[in-house]
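Sending over a structure as structure tokens; questions will come in a sec.
Excluded from the complex is one protein chain; the other protein chains are retained at their positions.
And then chain A:
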Amino acid sequence: MRFKDVFSIIGPSMVGPSSSHTAGAVRLGRTARHVLGGLPEHAEIIFYGSFATTYRGHGTDLAIIAGLLNYDTDDMRIKDAFDRAKDAGMEVEIRSAQKAGMHPNTATLILRRGDQKVIVTGCSIGGGNIEIVSIDDFDVKFTAVYPTLLIFHADRRGILAEMTDIFKHADANIGYMEVDRKSRSGDALTVIESDEVLPTEWIDQIVQLRDVYKVRVIHLTSKGDLS
């Protein structure tokens, strides 16, 4: 099911004018920020499809920037996001591009912070709901509705069992899980959606697993950065 619950239909509480172009865009920006692990110093935003043709009228640019500033969908500061970004020291570049076969409301965000860089592509599928479809060169598919863990690691025998074992001991339930690897024994990304936010001590255990490079937490109902 693309839409998970009643509040993905009634809701979110948001600042207009478009749930796809504004609320969904805020969530795309916020998710990307959480993937990076904090406020970007530089953000390149690329719009595709209907995003590219109508982002000005909908304030989609403002909304993505607001998300990068970690604002929620009903934050009244969204309309001042450009100025707020400047104050926060975030440089923003916006452009449009064409690519066939994409969802009509797609954006790619290339974010930099220190020596960290992430490329996040996501779609706004209606009613403020989103789907993240790629992170760096990995194909993924998650909605950011649930607390989500992104585990960047090396493809190695047994590593998934070690991860899920930690969930077992933390008494946390995994609702959805997917793995994409660049090549056999190469880099891999595991996405785990769980019913509850994993307490920090358990996340630390995942971070400490051999061959795990980094772990990011995406939880859009929380106010702060979790990574």
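Please note the rule applied: contacts are C-beta pairs under 8 Å (C-beta built on N, C-alpha and C of every residue); 3 or more make two chains touch, one makes a residue touch a chain; residues count from 1.
Just so it is clear, contacts and distances are computed from a predicted model.
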| item | value |
| --- | --- |
| Identity of the absent chain, which is to be given by its UniProt protein name, from "L-serine dehydratase", "ABC transporter permease", "Acyl carrier protein" or "DNA-binding NarL/FixJ family response regulator" | "L-serine dehydratase" |
| Residues from chain A at the interface with the omitted partner, ascending | 1-20, 22-23, 49-50, 53-59, 61, 74, 76, 78-79, 104-105, 124-128, 195-196 |
